[in-house]
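Below you will find the structure I want to go over with you.
Only one protein chain is missing from this complex, and each of the others stays in its spot.
A, B and C are the chain letters, set down in written order, and residue numbers restart from 1 in every chain.
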Amino acid sequence: MTSQRPREACGIFGVHQHPDAAQLCYFGLYALQHRGQESGGIAVSRDKTILCHKGMGLVPDIFQKQDMVKLGGGTGIGHVRYSTTGGSNILNAQPFVVQHKGRHYALAHNGNLVNAHILKRELEDEGSIFQTTMDSEIAIHLFIKNLKNATLEEALCRTALGLEGAYAFVAATSHGELIGMKDPNGFRPLCLGKLNGRYVLASETCALDLVQAEFIRELNPGEIVIIHEDGIRSFNPHPAPKRHFCIFEYIYFARPDSTIFEKNVYETRKAHGRALALEAPVKADLVMPFPDSGMYAAIGYAEASGIPFEMGMIRNHYVGRTFIQPTQEMRDFGVRVKLNPVKEVLRGKDIIIIEDSIIRGTTAKTRVKALRELGVRKVHMRISCPPHRFPCVYGIDFSSKGELIAASKSVEELRDYLGLDSLHYLSIEGLVKATGIEKKGDGFCMACFDGKYPVSFDASLTKGCLEG
Amino acid sequence: MTSQRPREACGIFGVHQHPDAAQLCYFGLYALQHRGQESGGIAVSRDKTILCHKGMGLVPDIFQKQDMVKLGGGTGIGHVRYSTTGGSNILNAQPFVVQHKGRHYALAHNGNLVNAHILKRELEDEGSIFQTTMDSEIAIHLFIKNLKNATLEEALCRTALGLEGAYAFVAATSHGELIGMKDPNGFRPLCLGKLNGRYVLASETCALDLVQAEFIRELNPGEIVIIHEDGIRSFNPHPAPKRHFCIFEYIYFARPDSTIFEKNVYETRKAHGRALALEAPVKADLVMPFPDSGMYAAIGYAEASGIPFEMGMIRNHYVGRTFIQPTQEMRDFGVRVKLNPVKEVLRGKDIIIIEDSIIRGTTAKTRVKALRELGVRKVHMRISCPPHRFPCVYGIDFSSKGELIAASKSVEELRDYLGLDSLHYLSIEGLVKATGIEKKGDGFCMACFDGKYPVSFDASLTKGCLEG
Amino acid sequence: MTSQRPREACGIFGVHQHPDAAQLCYFGLYALQHRGQESGGIAVSRDKTILCHKGMGLVPDIFQKQDMVKLGGGTGIGHVRYSTTGGSNILNAQPFVVQHKGRHYALAHNGNLVNAHILKRELEDEGSIFQTTMDSEIAIHLFIKNLKNATLEEALCRTALGLEGAYAFVAATSHGELIGMKDPNGFRPLCLGKLNGRYVLASETCALDLVQAEFIRELNPGEIVIIHEDGIRSFNPHPAPKRHFCIFEYIYFARPDSTIFEKNVYETRKAHGRALALEAPVKADLVMPFPDSGMYAAIGYAEASGIPFEMGMIRNHYVGRTFIQPTQEMRDFGVRVKLNPVKEVLRGKDIIIIEDSIIRGTTAKTRVKALRELGVRKVHMRISCPPHRFPCVYGIDFSSKGELIAASKSVEELRDYLGLDSLHYLSIEGLVKATGIEKKGDGFCMACFDGKYPVSFDASLTKGCLEG
Partner (left out) sequence: MTSQRPREACGIFGVHQHPDAAQLCYFGLYALQHRGQESGGIAVSRDKTILCHKGMGLVPDIFQKQDMVKLGGGTGIGHVRYSTTGGSNILNAQPFVVQHKGRHYALAHNGNLVNAHILKRELEDEGSIFQTTMDSEIAIHLFIKNLKNATLEEALCRTALGLEGAYAFVAATSHGELIGMKDPNGFRPLCLGKLNGRYVLASETCALDLVQAEFIRELNPGEIVIIHEDGIRSFNPHPAPKRHFCIFEYIYFARPDSTIFEKNVYETRKAHGRALALEAPVKADLVMPFPDSGMYAAIGYAEASGIPFEMGMIRNHYVGRTFIQPTQEMRDFGVRVKLNPVKEVLRGKDIIIIEDSIIRGTTAKTRVKALRELGVRKVHMRISCPPHRFPCVYGIDFSSKGELIAASKSVEELRDYLGLDSLHYLSIEGLVKATGIEKKGDGFCMACFDGKYPVSFDASLTKGCLEG
């Protein structure tokens, strides 16, 4: 995938009653950092109260040793975020912590509610005030309202039924309970694990691996779990939950070493690459990814096609840190500083580039041009998913439809625009088959490819609509 | 006054529709920094929204040039704070900003509500959630509830009638209105000024001076002013407002160059010193303050008594910055690092020290001991107010009653405890007469001296009661 | 004194073989902070090596607890600096530490060498290279050359005889020796003290007071002391040392609670004020300083004249911290932010302002104007020293001669320029007599007043000449 990259809403993590709760959350978030680099936070419930520390930036920059000591042990939840709704500032960092009648509640959310604006209007009519532009704040208001004359379980069920859209929540109460909750389509991943007898929740299994927790299972669509001292209670208030896993988690977001929705991501990507080799073969000297995206599909393509795999462009390991921008004369600097092509490997060759997606096409165009100038002979590109033609309303921040280049250009036009000798996308059928879920329709949300949105929404809803 | 020093709740400032609103707030807060050094914030209303920047520490450390640029012009309010209720952290910094039905409101509060816990319970029963432990958050919840089917003016009046205790508020709306509001006893100062045709509100006139605004008048007890594009509207919903100005503002808190409650502080302190010289004369070689507290009363005492004024102890101008604590062997370091006695001025002399108050007595005791060791012959102390025997519930953080040394020791016991040759406090009558308000009972709150609290409160109310 | 203020070169401190050496240096520098706020450093000799920590800014900002722990105990020296020669950067911070034949030497210098450029040329001819623009680096090169086939004592004597100008040095060797050294005119103060049996050296006694060391004596002009395990050795290699104490240390630089050159500064300043009252009496309602400069002379003037002393302008205690500059419209902001006049005290009055010096006159002019606008009737100014007409080449950074307003304007012209009703300077005779050194010519350097420079120098020497 070439920039401007889609950005995942969030990664979430939780652990029930553990003496190292804050530190486990820290490492859980560390493993989930790829899901959100804008802000992060950890909240720990202990002694009938909840402490929280949040900040802007990457996890190691937000938390220092003394923060861990202060947060300490208990029931902890953590969150890393790239905003999909709400502006980018510290107020909107999560977990979101509130007090009500002497009890504290902390919530961390991955996803996007499509009825947030309706809920907010209703709440405001009853006198609720808001301090953030996050739909998570709406969810917690609704939950507190639902708590009136209700048990925790009842309040959670009523809240779940009131929310529409994509959500995977972890929450903690000042009584030490840990809560996990998924929307009835199961758009976003959330799995349950166990560490020394204590339950753990995480967006991806790579977080379980890092804290050495054992993987138990993925939560079901619509499932709510309450973990307390006596064990775990699971219930599902939704009449007809149905799998609509976000397929783009497999293609791009999730870490290759994770298992999500019960399949390994690395193997799935390789399968996409192999499928692509079968669907769109071409003669060439080598197959290469733009590192690191497309890496595993490229290995799969090379394997299936027998064409040698090479790392034709070298990634600068120190990029990612902010650096001083060069003067205008140093053209195409942004491309070179991240990836340097290896002249000796590429010059005079026919090459196949494997990418996982094309969003706006700008970066791909520049890179292809750089390869041409270096003396590459033929440049073929293969994309390991279908063209992105529709925006996501369930928690992934693509560009708007207007910016999705595949929404306005045919594959041929795009090939010419990018300066390629050939361009092929993996078909929807190929993608579904390679991913390995048989029944189309039950299984994945592929709205970004086919425009079939599993949960209807107000078309005027756009990012920022909650800010007014 | 000797430490541990009482700490003022807050300083507040506001300006209506000015292109340099943020910067004027910055300088207003700069001038009011003595009223709160724990945190500060500025909120500016412009284009139907409110931007806010808050932080821990001193004003110049919280705000950088780029923050000023970002906040810009419009209707601005600012706040510096030392917490009286609520813990010390950034969440509790003010102004407090909320959204409701597409409108934003920002509030900054100086004072302390005595019915906060009752109001909070009522609000929670209706489903309100809280994110801070500030009673200001309670006030804004109440205000939003009162807005239902009401004009801004009506909502403010209803809210004012619902709040009990001490409050001086400045507030801004996203429609550009600036609001000022005082409790019906007028405990805390708040004055109105004008700058190039634009209204300004400030805790003390020193803030008007710094921004070169013209002083108009002190707000009346119970008065509410709404400043909007067409001018200023004033109203007073309270049936029987009555002056109970905090007399300790004159004695200690306010800056000497300020006029509060319509009298100059410097002159008032000198008058206290003169009254003290008449009430408690003594022969001595020199009169001196512990700088900088007691300075003006000492000048007044010297003037009335004819005894020379000296600066017998020199203040280190760089103290105030955090410094590394010395090892245990360097005893009494805390005293010496702040004030160094001038041996040549003091040795062998009889001296009169003028202080503005004694709270716990610890520092005074250590300083007197240091003077004795240096070779001072006789040490007389005169305090420019009566003994502090009762805690303040209206926004000043003395020690609790148990820590007020004058609550448990007679003047004679205190004299012996401090190692003095003589000790006298200014009498209540002398204080009132010198301050210049004739009718005792209408005029000042002197609860910290006489225990007569103008607004009754639940005795179990203590700092932190709102945090549960 | 009104800005732009003269800036002292430096404050220096040293302690011999003490387990808390670093911390004692820290507090010594803390007490001497008024002598230099640009950079600071501490070097501690222990275990045959020297550790050093330096930084830009104020002492509490430069050193953290861990630095103190790392530097630890041994023989320590410290330095605070405002640069007189050499640019303002960390390279030029002191102490200056070098290695030679396995030994380390650390040096801290207060003063200014007038033959630095000659010495540097000679050293370079022999192959010496330089990394800084400090004349202290020259001194240490010379010392190392002199060490060849010589004892430490011999090398120090030879070095002392080679240096011309003003210097007070403290130095430490990796063998644990502490060295103090003064030029043969004794321009700059340096005193010897004792703390629990260990020797201490400091620019002023206020540093001894803070660390609770006992004052022993001021070093003599030209004296060198080497303090080692067996005691102290003093020697004086100069044929005819003669007292030329910098009189401006008394008038302005030194802290009032210090004793330098064996007289207390506070008492000396009061004596200047009394002499001024006798030399230039005038009828007025009050005497006031521009705080805090002129404070003690004002007390003396009030005492001798019988006119009441007032603090007519209030200093903002938080100024000193960097703050955001206001827009152009907020005119004269720089004056008001530092000092706010008390209207009620000043309006309609005839006042006498006591200042300790006028350098460029700009600030004084603005302040007088502000007082006039406030409604002060008559403004008389009295300066507690003669007019500054000549630059200092011995370590004080006045403006250049061209900028010294008294160099180009008569007293009458200056009075009119500043907008005063009257202006008088203390006479040289009055100053000398009040300071209490009888024999004119032996006693003080008054070159800044009379142009008689005790050590001749190359007139082309200006600040920065060593930087080429």
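By our rule, a residue touches a chain if its C-beta (ideal position, glycine included) is under 8 Å from a C-beta of that chain, and two chains touch if they have at least 3 such contacts.
Since the structure is predicted, the reported quantities are computational estimates derived from the model, not experimental observations.
In the full complex, the chain left out of view touches A, C.
Among A:A31, A:L201 or A:I251, the one in contact with the hidden chain is A:A31. From the set A:A160, A:V225 or A:V345, the residue in touch with the chain omitted from the display is A:V345, counting the whole complex.
Contact with the chain that does not appear here is found for just one residue of A:T49, A:N236 or A:N264, A:N264. Looking at A:E124, A:E218 or A:E310, the residue that reaches the missing chain in the full complex is A:E310. Looking at subunit C, the residues touching the absent chain are 97-102, 121, 124, 126-131, 140-141, 144-145, 148, 468.
Residues 20, 23, 26-27, 30-31, 33-34, 58-61, 63-65, 68, 206, 209-212, 255-257, 259, 264, 266-267, 292, 295-296, 299, 302-303, 308-311, 313-314, 316-318, 320-324, 326-327, 329-331, 333, 336-337, 340-345 are the ones on subunit A that touch the missing chain.
We adopt the following convention: only the chains that are shown with their structure count from here on.
Shared contact partners of subunit B and subunit C are absent.
Chain pair with the highest count of contacting C-beta pairs: B-C. The centroid of the Cα atoms in subunit B and the matching centroid in subunit C are 38 Å apart.
Averaged Cα coordinates give subunit A a centre that lies 50 Å from the centre of subunit B.
Looking at subunit B, one finds that none of its residues touch two or more other chains.
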